[in-house]
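Note that this complex is displayed minus one protein chain, with the remaining chains in position.
Chain nomenclature is as follows: A and B, assigned in order of appearance, with residue numbering initiated at 1 for each chain independently.
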Amino acid sequence: MADLRREGERGQILLIAAFTLAVTFVALALVVNSAIFTENLASRGEVAGSSEALTYQHQVRQGVAEAMAYANVYDDGSPGTSLAASVDAIRSQGTTQQARAGQLLDVSLVSTTDGTRIADNASGGSQFLSAGGLQEWNLAKNVDRTRNLVVTTRYGDLPTSGTPFRLEANRTGTLTDIWTLSVWRDGSDNVVVDVDTADGDTAQCRVDVAGAGEFDIDVTGGVVAGERCHALTRDGTAGTPMWFATGIPSGSTYRIDVANGHAIAGNYSMVVAPRASWNSTTLTNGETSGPPFRTDALYGATVAYVYRTSQVTYETEIEVRPGEAP
Amino acid sequence: MTGPARRRDERGQGHTLEAVAAAFLLVASVSFALQMTAVTPLSASTSSQHLENQLRFTGSGVMASVEERGALSRAVRYWNQSNARFHDAPDGGYYTTDPPDTGFGRALNRTLDRRNIAYNVHLVYERASGDRAHKRLVYRGEPSDHAIRASRTVTVMDRDPLIDEDGTVNGTATVSDASTYFLPDADPSGPVHNVVRVEVVAWRI
Partner (left out) sequence: MTERATSTTLSYVLTLSVATILVSGLIFAGSTFVEDRREQVVRQELQVIGEHLATNVEQVDRYADATDTLRAASLEQTFPSRVTGTTYDAILRGNGGDPTLTLTASDPAVTVEVDLADGVPITGETFADGGTIAATCQISGGNCDRIVIENA
């Protein structure tokens, strides 16, 4: 009888042990599940739409800059109205497209800054002479910022290295306060762009333009015939800044002068800040009066940008400064 | 005499039952514990989460680099006016095996084709009536489950010129002049022609 009782007790203890192990395994199941979920959580990317807010802001800035350049060139009678219409179109189309992707978008024009556009757009190009026919002349005075300075020309219309075309940003007339750009051709299908900054740095870049026909020298953007020119951007391993008007302290104004304007032929265009002034003898007023002319243009704009999804809120005011050298 | 014998039989069956119950409980809990390490989205397969993340970053990287150089706007205007389709596009109007010969097409080829990633490119825009329209630029088939999408928006102005087959700017035809151009003028009174969204859907094959 005693033996039987001992066996009975062992059976019950075995059952309790099995029960406890079962509970332990279930608890472990919870833990392993959490570990698997953690791994999944770790592999998730960013919140949906968080980087899209920034890229879309960049695209709005580009679109408005393009619309502004367009308004300055084609609608120079009333560039402000043209820009307002463009921003409206960008807003209504962008809003609809983004709404379909579950994102609320709003773009609106807050304010614009007026400036002056100085250009020569004679078809087929013309020499860079003043309205009175001078070769060395002053384009504008009291300029504190210039944007979108582009020269369009052909290889055959460039001067030789003996009389290079020079464009100067001149503060006081002393050498330490002049930023000079010189352009000539070297006889082997290369255009040479030479820059001397007011800090005393100098650099040169050569770009092959054989067969390119008409090409652009984007002075404020630093691009010559589609290639980045280190003489207009940053030079050498130290990255010395060579941008337009480098070395002229910010806050002070300069004049823009042209030398050897007869040696080159083509078109040019730039937009200067509102404070600039010019001589009525060197520039005509309005595009129809013939090159070179000055006309009212948009210098900058402020656009309000709103981007919202259920998880992201991003509202800013973007300053659009097309073609500004850093 | 029979009393204790009977008790012995009954207890024997009871003990067996307890042992069987204990064994069963243990086996059931072990099998339950083994089943919870099931296939998760991270298991190595053709649809894993890591693959999708990697593809997404590659796709958005390609779009960012293309946008910087203005190549997207040129790709949208690479239109052959006389044939009423993109330059060198086969009969359907969209590219299938080869991408278009523009900066955009070359970037897609360099980044995606060489890594065995197939892609479709869609152009989404609006008509003047407000309806949404969509045109295929490149179509390679139905995307798989782990496909990703990267998109960028491009603004086309009324006087932007078309691009010729060799990549140079067409001196005469502008976007609003060309009667066969696929993109309608969504804002006839303003200078903006249309705002196009270029979507690239990519998946691994």
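Throughout what follows, contacts are C-beta pairs under 8 Å (C-beta built on N, C-alpha and C of every residue); 3 or more make two chains touch, one makes a residue touch a chain.
Bear in mind that the values here come from a model prediction, so they are computed numbers and not experimental data.
*Asks:* Counting the whole assembly, list the visible chains that the omitted chain makes contact with.
*Replies:* A
*Asks:* Determine and list the subunit A residues touching the chain excluded from the picture.
*Replies:* Spelled out for subunit A, the touching residues are 2, 5-6, 9-10, 13, 16-17, 20-21, 24, 27-28, 30-31, 34-35, 37-38, 41-42, 44, 46-47, 50-51, 53-54, 57, 302, 304, 311-319.
Operating definition for what follows: only the chains that are shown with their structure count from here on.
*Asks:* In the complex of these two chains, what residues of subunit A are touching subunit B?
*Replies:* 1, 4, 7-8, 11-12, 14-15, 17-19, 21-22, 25-26, 28-29, 32-33, 36, 39-40, 43-45, 51, 55-56, 59, 62-63, 66-67, 70-71, 74-75, 82, 85-86, 88-90, 92-94, 96-97, 100
*Asks:* Quick check: in the complex, which residue numbers of subunit B touch subunit A?
*Replies:* Interface residues on subunit B, with respect to subunit A: 4, 8, 11, 14-15, 18-19, 21-23, 25-26, 28-30, 32-33, 36-37, 40-42, 49-50, 53, 56, 60, 64, 67, 124-126, 130, 132, 152-155, 157, 159, 186-187, 189-192, 194-195, 197.
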